[in-house]
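One chain of protein is taken out of this complex; the other chains stay put.
Chain naming follows the written order as A and B, and within any one chain the residues start at number 1.
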Amino acid sequence: MIAQQLVNGLMLGAIYVLVAVSFTLSIGILNFLNFSIPGLFMVGGMVTWILIGKGLHWSLAILGAVAAAGLVALAVERLSYRRSQAREPEVPLVSSLGFLVLLENLALVGAGSDQQAFPALVPDFNLRVAGLVVGGAQLVSLAVALVLVVAVSLVLSRTSLGRQVRSIAENRDTAVILGIDVGRLVPAIFLLSAVFTALGGVLFALNYLQVSPFMGEGVGFKGVAAMILGGMGSIWGAVAGGLLIGLTEVMSITFLGADVVNVTVYGLLLAVMVLRPQGLFGRPPAREKL
Amino acid sequence: MSALLTVENLSIAFGGLQVLQDLGFTVPEGQATALIGPNGAGKTTVFNLVSGVYRPTGGRILLRGQDITALPSRRRIRHGIARSFQNVRLMDHLSVVENLLVGQHATTRGLRDLLVPFRLVPNHRWRREAVDALAEAGLAAHADSAVGALPYGIRKRVDLVRATLAGASLLMLDEPAAGLNPTETNSLRDHLALLRRRGVTLLVVEHDMQFVGEVCEHVVVLDFGQKLAEGTLAQVQRDERVRAAYLGQAA
Partner (left out) sequence: MTGYQSGLLVILCFNVIAAYAVYLPMAAGQLNLGVAGFMATGAYAAAYLTNEAGWPMGAAIPAGGACAGLLALLVAVPILRTQGIYLALATFALGQVIAAVFLNLDVVGGAAGYTVTAYAGPGAVFAATAAIVAAVLLLSRTRFALYLTAIKSDPVVTDLMGVNVRAVQVGALTLGAVVGGLGGGLYGHHFSFVEAQHFNVALSIFTVLYVLLGGVQTVWGPLVGAAFFTLLPEVLRVGGGWRYVLFALLIIGFMALRPQGLVTAGARWPARLRERWRGRSPRPAGRPAAEARLSTEVSGS
């Protein structure tokens, strides 16, 4: 029973991982708390649903949804992030929130506020290993999350592109002086983060077989929690945080009831922030020099 | 003449880099002491240690014989240590006079001073004192200007005036004349003379040796985090090691 819940928690966690990685890329590299991410998550699920409804093959529908999220992310980069460089740090946050409101209400106008049934794309099979049941959609989620995270982590640590990205994270001004094309890399980071988030939304729809204009909020905010828990700016921290949040959620639903989920999940987050503000894998902030 | 500030065996390292090594010198009360040396000698680090921004890895800092090495940075201004900043650090969100009002903080007492809506009172004593201090430095016209709009020379002087408002007995000035034009430098010299007459002790980091000679009677020379020489400007200028350090840098 507990082992089965562990499996379920990890599968749910895989979705949080994707969102948390998306947040952590944005915060860690660009120092931008991008609140449009829950909106991109919803775009992933909703646009896939809409395109399938229009008769497109599911693969094209997913592609279309990811592309739509990518376009929105580029708009966020242009209008929220780039225009407010070197000013009040809260401004891009507000503006990205504007995008969240925009996306949710566009979906609301287009599809109404109801939960919509999402077709079961993954054949309904169950894998039974040592008495544990793993659903097909769950397996797909875990595999997609794993592949994406390993890929982005390899790109960041092994390639020259990754080195350039990390130098932006270290110090943007120095990166510019070193001749790194920040103007091209930054939109690329936004695109990457959109791909992660949108696929997270698709996987969510696959697992829960429903989409709605507000589906991004709960998951998005838990993704933020997962990111902090793991340590801002750390990819593997986001992975650990996402899985931990997924586990905590499933475990508290099983043993304490669905109502207390937010108490345990965010209580855990708060406790970590008080005891270890930099998160499980983050580096402590250094004191400014004079 | 008694020592206002004494540092003993002061050492600090950042990472593997030993920035100061067993540095010791005294600042006599009522005098102006210059801290000179080539770039990277550790002059600003001394200021950061004395004002408490950094903790030394070894050694002691004494103010009138009292050990303040472990005193939190914010307490030091009430003990009489105020400073200006090499890269002018005025608060850009505040006007000139508002910056000075913050500089006055050490002279205020308790919650009442914190929470009285004094800015409803026209020409309140605090504002008057701040504007008077500006006037003494010849800057009264800029009282209500936005800090960011001012030319560098003016900002630099405002930074200094702010440091004087705490009523400190030791004023540490980090390159006060750097970037000033000759008129501004003259005005700065007059301003420092006025502060000296009031009994303020000065510790000045400065590269302009003519300025040092005119303002400071006591000079401490640093190089690579250690004291090379101490004495009057004329004395240290005759010192072989000092000449070597400066010529070495020039070469």
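Definition applied: a contact is a pair of C-beta atoms (placed from the backbone, for glycine too) under 8 Å apart; a residue touches a chain by one contact, two chains touch by 3 or more.
Predicted model only: the values in this text are computed from it and were never measured.
Check B:G15, B:G65 or B:P117 against the missing chain and you find that the one touching it is B:P117.
Where chain B meets the missing chain, the touching residues are 19, 39-45, 51-53, 73-78, 83, 85-95, 98-99, 101-103, 105-106, 108, 113-120, 144-149, 152, 155, 162, 166, 174.
Taking the whole complex into account, chain A touches the unshown chain at residues 27, 31, 33, 35, 79-80, 83-84, 86-95, 97-99, 101-102, 105-106, 108-109, 217, 221, 224-225, 228, 232, 259-263, 265-267, 269-270, 273-274, 277-278, 285, 288-290.
By our rule, only the chains that are shown with their structure count from here on.
Averaged Cα coordinates give chain A a centre that lies 49 Å from the centre of chain B.
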